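For this depiction, one protein chain was excluded, whereas all remaining protein chains were kept in their positions.
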Amino acid sequence: MTYSGFRVIREALTGHKGWRPVWRDSKPKPSYDFVIIGGGGHGLATAYYLAREFGEANIAVVEKGWIGGGNVGRNTTIIRSNYLLDGNEPFYEFSLKLWESLEQELNYNAMVSQRGILNLVHSDAQRDAARRRGNAMILNGSDAELLDVDGVRKLYPFLNFDNARFPIKGGLLHRRGGTVRHDAVAWGYARGADRRGVDIIQNCEVTGFRIENGRCLGVETTKGFIGATKLGVSVAGSSSRVMAMAGMRLPIESHVLQAFASEGLKPTLPGVITYGAGHFYCSQSNKGGLVFGGDIDGYNSYAQRGNLPAVEDVAESGISLIPALGRVRLLRSWGGIMDMSMDGSPFIDKTPIDGLYFNGGWCYGGFKATPAAGFAFAHLMSTDRPHKTATAYRLDRFRTGQIIDEKGQGAQPNLH
Amino acid sequence: MTQVNRLSGGRLDRSKSLSFSFNGKAYKGYQGDTLASALLANDVRLVGRSFKSHRPRGIFSAGSEEPNALVELGSGARQDPNTRATTTELFDGLTARSQNHWPSLKYDLLAVNDRLSGFLTAGFYYKTFTWPATFWEKLYEPIIRRAAGLGSLSMQNDPDLYDKGFLHCDLLVIGAGPAGLAAALTAGRSGARVLLAEEEFLLGGRLIAEDMALGDDPAAHWVARVQAELSSMDNVRILLRTTVNGAYDHGVYSALERVSDHMASPEQGKPRQVLWRIYPKQALVCTGAIERPIAFENNDRPGVMLGGAVRAYANRWAVTPAQSVVVFTNSNDGHRTAKDLLGKGISIPAIIDIRQDAPRLSGVEVLAGAQVIDSSGRSGLKSIKARLANGEIRSFACGALAVSGGWNPNLSLTCHQRSRPEWCEDIASFVPRRDLPPGQLVAGAARGDFSTSRALQGGMNEALKALQNIGLTGQGIELPKAEDADPSLTPFWHVNGAKGRAWVDLQNDVTVKDVTLAHQEGFRSVEHLKRYTTLGMATDQGKTSNIGGLAVMAELTGKAIPETGTTMFRPPYTPVALGALAGRSVGKDFHPTRKTPSHKWAEEQGAVFVETGNWLRAQWFPQPGETHWRQTVDREARAVRKSVGVCDVTTLGKIDVQGSDAATFLNKIYANGFAKLQVGKVRYGIMLREDGIAYDDGTAARFAEDHFVVTTTTANAVLVYRNMEFARQCLWPDLDVQMISTTEAWAQYAIAGPNSRQVLQKVVDPEHDISNEAFPFMACREVTICGGLRARLFRISFSGELAYELAVPARFGDALIRSLMAAGAEYDVVPYGTEALGVLRVEKGHAAGAELNGTTTSLNLGLGRMVSKKKDFIGATLSRRDGLNGEDQLTLVGFQPVSKGDFIVSGMHLMNNEAPTDAANDQGYLTSAIHSPNLGHSIGLGFLKNGHDRLGETLRAVNPLEGGEVAVEVLSPHFIDPEGERLRD
């Protein structure tokens, strides 16, 4: 079924009887050529691109709960291609280009909104770093503009220019960055994959791997054994737990990141703003709620909830940047488990076990990567070669020292 | 006529008449009213518009669960969008406006959405607006954004103060209804420290909302007696207008006290709100229950209200929503509403009770087995239509419909740590699980104990249990006799067979049809349902809608409600102003401000300051006639190289390290050797992280065999100290070494320039020989200055000139800068700021923060030779990984424009001359670029692939971000005095 405005009108006039499930709720077959563990954004995108781009068939996505229930359903919805390092920026630029054509590609309105992201700078050193980054972005085909304080004021006159502890000195504007309706990404990819024959198996928890002679043969699940010629693991937040079943230890710690939404407001914030002097980034959803977040709480956690200090920290930063936010009410908070890797960058790689592939370690930047991560993971699984933009995301990079450390914090996962 | 719906009685102070305005029209109410009760009293029924369909909406509830009656309260910078009229205390001069409509509440053009509701079903926007692609940001999205949202923010700076406080107690009682009051009294009498937090501005909860007796008296009398007794106890504190909104780890609770929201503006110096962080030993949740509606066609009109709310308005606020009220119910609760209203002289045309065996009630027609199937009245209810048990359809004219579908325990706080509630068939609702968060108990309606008698009993018993849990003893109290009725509820969620829309979530316009469509399209899990339809995502967080939506989905899937799922409860229980969460740590007080010892003096000199972390440092010291900062900085930097300058370097981290193993310890901390450093000498050192990346540099001065003073960069003072403590306590716990951070304890000045020794000799007491022979480069010594003041003198240089650093106890810092300046006057001494400091260090080729950026190795920095291969130290092994030592490593070099008039800037990337300007040809980048006043042109430091082998090459420094490129020559990073002769003079 193709979605369109005409279709919506026709259905409205005929009592909406024609709408069908957006994806089939499949039962597992005994085996598949490709099985993806994890029905989040990345997993569903991987299945979609395996079918759509690499012509593969006989594909299943296995999800413990309901699709889209992990971090793709709990994030601050930002997409951007404003990375500094060579290992990263081409990948995120590839991802942003996929976002730009995603809705037409999927025939699903995920509300990709390129409303611009402004990273504020508050010191000469930050401006220098922004210049280096902005140049790296442009050299990699992305877009960037360096604004002075008047340029920032023109865009956002309501920021704290006059009474700031750390005055705004300018900002790096990335106009093609923006936001996406996060849930719709999962649903759109699920629908696209489903239309290409992918089985989406929900409420099916992986309980173990069947590995013989160094080769992965499939997974044990709560719905029985599912054989797989190639098995991809894409389970952000649960990577360590799932890969431990395959006997692997990962350079990953699990941390909780809280994020927040305010009550609905009439248009307040046109684009996305990130504070350079504190932990705060904010945008406004199309429904009117401000969506914002800050830092991870900072301790290992699988509890999917955080504590008050991180909330207060975000509020302090938010109001220090936008004093009018004092009267905005925080409506909802949530906590997601982040795969914090040892250098802040992800992994898309084969494992030492034949037929077992891994995608994870996205820290809290996995959402914007969804299309490219799905594409690159599908590329790797289909061709056994890394996609050209994802060659750096190797599991062995800490052995070799080819670290991709955007923040320069070293092996301290809670600082990435 | 005003207040046409006002009744007699109630908990109002009628001697205090209050004026207020709504949408510009003036009204009157009384002290004790809420905005909602006062609007109802004045027969204002239409108060807002719904989120999506812009349907007319009225007051629905009498509490914080309100989905409809949201207003913009106040004006100017104090405008508060989305404020619930039902929890807003009336005060004289209150102004409120309705929101989410254009041009007016009554005539809202956006109500066209209502006409289009057939098209605007759940999730319709996912299926359209994708063509043409460029129209989304330009056309569709702006329209959607403007139509969506609710109230508007003033965008002015919030003028109010917010405070934070910390409270400790034995027992926190949350909610002061029957259970909470009984609990507080029980615990209070035992002598335990009790905090009683009540969301409302009166104690009593349902006890003051019902027409009810406790013992022989009206319930309100008992409440008053308990309040008086609690207030007389020193060990009990009552927090009114205080919502406990979060239950966090280890029994920590957050609560918001609305100190001044019931006034036009806070009293002078008082905060608007206080965020309390409460650390109780035990917490007892007595948060009551929230009534749920029944969905039927057009059940969203102004006038359709929760039955318990209608009762509360009548009993507590002496208001009826209309003179004629029909009741729709599935339990005896509706009959109670009818009885109370009858007692107040309100006409009750009928009780429509879905139960076939509904009891009778004298004076009212009870229609057993009947259901409300429709309503009419565009901007206020005019009549309802009911289908009787025999299928007959009857209409009833009425101004209000009191709906009661049962009550849901208000168990949010019991689930904030992600436990899921369990289903209780008796009350057809979720109740808290037995395994509550540690230290938490629950009593009363919040636990599903709905009768007053059981609530009182439960409150007392749980309080006794809580006391016992923390080793206190309490005694039971005498409880008044109270009603102990069974609600006799028949679960009923929505009226079947509706052709039109029947609302489940009033604010977000989610109807039974939307839930049905979600089911049809496969969005069947609770999470999918919520996300696809937006059920429960409004400002009321689904307090009156979540379970209703779940019940409809359960019916569609043929599963029981608990099998279908539950929703999560997360903090905050009710929305909290960000101002309260931030408290006073905003604006200039966002972070503490650290000032250097010379700050006052520098202010007197007219210095310009710059933020360096939390420090404020003098950036430069403008002189009269200097119009551009460059003039000032050039002058300062030249003066240092020509004669002498003084700079406050107190912000550098200082760590005092003592013990017989101090040298051994530092030898493990630094990448270069420190074991053999002589007493009286300083050494430059570099520290690596364990991953082999260089992260800090500084000096260590040995004042005695067992005493070192370590300096760090300003930025890393805290981190280096932490890491050193880690090494001492966790890696080498038996080394005899102790350390303490003394950054704030010592004021320290750099005195730099060819005349620095002459200046110092005037300050240092004459018995200390600081001649070049007696006190050579990299010497350190304890000296006395200014006639006996203890000081530390280091001969170290960041500028590349003959230079010293002189440290005195911080309290003498101000005196010392004045003495140094006086002593230096004959040499035209200048104070110099961080900017000149930076210029001098770039000229000299010293790495700083821009180069030590957390990704660079000692090899990158050109310090590879310093790193010892003969010892273990933090970072030794992993610094040897191939990836950090291979071909094409970036190395630190200097740059200058080929054409000396050109300018280079930090952040430029380096390209080979013939290669295209793109990432594939990137050769490196500039880290620090300055105008060198001593060379007379622009110079810079930067990292270049194989840089040390490329001295003399010409490259392009490109800056596509701002445009332009500059031909640059690769040089040694040491632009000035590369041999270091000046240092040793």
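First chain written, first letter: the chains are A and B, and each begins at residue 1.
Definition applied: a contact is a pair of C-beta atoms (placed from the backbone, for glycine too) under 8 Å apart; a residue touches a chain by one contact, two chains touch by 3 or more.
Here is the rule we go by: contacts and distances are computed from a predicted model.
Considering only "Urea ABC transporter substrate-binding protein", "Na(+)-translocating NADH-quinone reductase subunit D", "SoxAX cytochrome complex subunit A" or "Sarcosine oxidase subunit delta", the record for the omitted chain gives "Sarcosine oxidase subunit delta", by its UniProt protein name. Residue B:F726 is the one among B:F135, B:F726 or B:F903 that touches the chain not shown. When the omitted chain is restored, the residue from B:E563, B:D872, B:D949 or B:E962 that touches it is B:D872.
Check B:G93, B:G345 or B:P438 against the missing chain and you find that the one touching it is B:P438. Of the options A:I168, A:L250 or A:A378, the residue whose C-beta touches the omitted chain is A:L250. Mapped onto subunit A, contacts with the missing chain fall at residues 240-241, 249-254, 298-303, 307, 309, 342, 398-399, 411-414.
The missing chain lies against subunit B, touching residues 248-252, 279, 417, 438, 661, 664, 690-691, 718, 722, 725-726, 729-735, 872, 876-878, 880-881.
FYI, only the chains that are shown with their structure count from here on.
Annotation: 22 Å between the Cα-based centres of subunit A and subunit B.
On the subunit A side of its complex with subunit B, the touching residues are 3-5, 7-9, 12-13, 16, 19-25, 65-66, 68-69, 73, 86, 89-90, 101, 103-104, 107-115, 122-123, 125, 127-136, 138-141, 144-146, 158, 160, 163-167, 181, 183-184, 187-188, 262-268, 277-278, 284, 286-288, 303-305, 307-308, 311-312, 314-320, 323-335, 397, 399-403, 405, 407-411. Within the complex formed with subunit A, the subunit B residues making contact are 51, 78-82, 100, 118-119, 121, 124-131, 133, 136-137, 141, 144-146, 148-158, 160, 162, 164, 246, 248-249, 252, 254, 275, 277, 416-418, 513, 517, 520-523, 525, 527-528, 531-532, 534, 537-539, 541, 570-572, 575-579, 581-583, 585-591, 593, 610-611, 689-693, 695, 849-850, 853-855, 878, 881-885, 905-909, 917-919, 922, 925-928, 958-962.
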